[in-house]
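These notes are about the structure you will find just below.
All protein chains but one are shown at their positions in the complex.
Chain naming follows the written order as A and B, and within any one chain the residues start at number 1.
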Amino acid sequence: MTLLYLFRDAIREMLRGSWRYWAWICLLLAMIAVGGWFYVQQLINGLVVTNMTNQVSWGFYIANFTYLVGIAAAAVMVVIPAYIFHRRDVKDVVLMGEILAIAAVTMAILFVVVDVGRPDRLWHLIPGIGIFNFPESMLAWDVLVLNGYLLLNVGISFYIIFCHYRNCEPKLSRYFPFVIIGIFLAIGIHTVTAFLYSANTGRPFWSNPLLAPRFIASAFCSGPALMIVGLQLIRAISRYPVPQSVIKQLAIIMTASLQITLFLIGVELFSEFYNEGKHAASARYLYLGLNGHNALTPWIWTALLMLGAATMIGTIHPLRNSTFFLNIACVLTIIGVWIEKGMGMVVPAYIPSPIGEIYEYTPNFAEIAVSIGIWGLGLLLVTLLVKAALPIECGTLRKPGVHPKDSICHLANMEKQ
Amino acid sequence: MSNQKTDLARRKFLKGIASVAAASGAAASTPAWGGSTLSDTFADFFQAHYQRMTDEEIQETLRRIERKAKRRYGVDINCKDTPAQDNVVFGYAINISKCRGYRDCVHACVEENNLSRDTQYIRVLEMTDGSLDLLHGHHYYASDSVPHEGHYYLPMQCMHCDEPPCVKACPVEATWTEPDGIVVVDYDWCIGCRYCMSACPYQARHFNWGTPQLSGEQINPNTHYLGNRPRPKGVVEKCHFCVQRTRDGRQPACQAACPTGARIFGNLLDPNSEIRYVLEHKAVFRLKEELGTEPKFWYFRDA
Partner (left out) sequence: MTRVIQTLCACALMFSATSPVAASDGGGITDDWDWGAIEAMDDTPLDAAEARSRVTVSPPSQRITNEESSSPDLEATPREAYTLFAGMPSFRVLPSRKDKEMHPCTNCHKWVPPIKKTRALPSPHNNFELEHSLHGKGRFWCFTCHDDQPERRLRTLEGESIEFDDAYILCSQCHVNQARDWAFGGHGKRLDNWQGERVVYNCTACHYQHAPAFAPREAMPGPTMRQGLPRPAHWRPPSPADHQHHETLWLRHENNNGKVH
């Protein structure tokens, strides 16, 4: 019963807001509509509407998928300090981190669904009525861990919200095991996604043991970066008390991960190019161009410059502690990792093809539109969930019969250092 | 794999749904759904994996495929599911001293196997003499006077590996190795995720990005469920050693088309076969052997 009240109140919250809120929602709906229309075209005509070919069979959709799995994995970056190191300040923002994770995993799954040639046959994956090639197929592993992670995050967040709604403290003993599983799954989703690529020995650009560590390292740059920006937004808009120490913590994690990421990229460049053999053809295509084909080289070098700049900002203490520079570093990281892990990791493995054919791939408008639609959907999910969760977390929304507390979100002048 | 009970339960479930759908309407046989009848569309949707269907279900499926082809292309085709013969494992060898880059094999395959006219299972690479560097092979070499001076030719198609990375990669087991060594695809089970295409080191797998470009006059009516029956869009396909021909003892279309006799096909388990003679007496090699894929496709030179 309380559940129904929760849903009612949550939906009421989502439909209530200033004109700015509604403008944002309208923008997101417009993005979703555009994406939806192009996806319908894709459903009718098939994937011919994209620029993918037999040579480059995975493109923009899977690039976005890879990036988003990394974002989702990074939610664990708030979970570990909160629950393992018992940092009280971080515990308050765990929920936001998990909402981000839920949206990211949902977007990732949606990117796979739009990429698949026969979405009407996705039920073939369901074990029992379909055939689930687990544990042989890495894609089956990925389906399993992604859905598991999604369920877990939905479960834990929902439990916390529900408890707060009923004005009681969530019982740690009840959900702590799931938190631990969640931590392993967070590392797991991104490692399994990396294995998806590194399992392919026929593609030397992917088939190296460093791929999984690189994925985790770059995930722990972009995830915290997004969270820093997101948490500052939430704090500004709703006055939700995000302690500055949390921002600082995330900034340090982001910086350390950036340093590790750059180191790993450097290590890879050495291995590829010192004694350059044919296995380095894809790396040469990406960084230097191959036989006059160099569509991706400006992108990757821009990404590396962005990451380098972000690392420098992060490494220099005064800069990292300055809000302005920190936000610049975050934006640079978000975009830089998106390029480097998305188009800069997925596409070059197909160029040249395993038997030497070069087809340069760039996404066309249809693919970009559908991707924008999915990003819109994810942002909408984040917006709606945060909109509904905030009053509960702030203390102003409680179940009928319970007197709401004074809102902690109206406490102005949160410690800003 | 699931046990008997689950198998039976699932089959009953699917059959139940299908029969409800079929029963729901004299409208069932009225063409709808872009040309297909309602019952056919439902049966299509709920069709089980080839290896899980009973003989009766397979026959129903074959008839349904024939009906669909009639509706779509106006052609009467015959779709069969000849099983693999016992004691047969197919192997292929190409004599690169003899291949002159004519591409007769490529186009014979296209016609025999009802390929969309923008797809070819066979890719002939023009290689520079003295080098086996696949990365510098030419795919789009000019068609005038072949062979070109200073080059030799390497036709490539699905290698039908004994340790196929594509079979491991498929999340729904839509591709598997048959007992006679042919790696096949169940086109009605494939979900089109294209992970197998990423896994294949030989660029042997092809995707139907759109509806296959094929017309009624071009269709070869002698088809096999796992082979050259008309395919839908959104699924992966590849060379299947002309399963509709080879399981009846005939040569694959590429071998039959080659004017120089560069292609040798046969049963690896028959010690008197031509393929065994070649493998035992010629200096044969396979491509990308270091990947451990164990392809059943060899190359050799005379003497």
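As a working rule, a residue touches a chain if its C-beta (ideal position, glycine included) is under 8 Å from a C-beta of that chain, and two chains touch if they have at least 3 such contacts.
This is a predicted model, so every value here is computed, not measured.
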Chain not shown: contacting residue from B:230, B:266 or B:295: B:266
Touching the absent chain when the full complex is considered, from A:49, A:143 or A:409: A:49
Chain A residues that touch the omitted chain in the full complex: 45, 48-49, 51, 53-54, 291, 293, 295, 359-360
Residue ranges of chain B at the interface with the undisplayed chain: 95, 100-104, 106-107, 116-120, 123, 128-131, 133, 136, 138-147, 209-210, 213, 246, 249-251, 256, 258-261, 264-267, 272-275, 277-278, 281-282, 302-303
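Just so it is clear, only the chains that are shown with their structure count from here on.
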Separation of chain A from chain B, taking each centre as the mean of its C-alpha atoms, in whole Å: 38
Complex contacts: residues of chain A adjacent to chain B: 45-48, 50, 52-55, 57-58, 112, 115-122, 124-125, 128-133, 136-140, 143, 196-197, 199-203, 278, 281, 349-350, 352-357
Residues of chain B that touch chain A when the two form their complex: 2, 6, 10, 13-14, 45, 49, 52, 119, 123, 125, 133-137, 139, 156, 165, 168-174, 189-195, 197-203, 205-211, 232-236, 288, 291-292
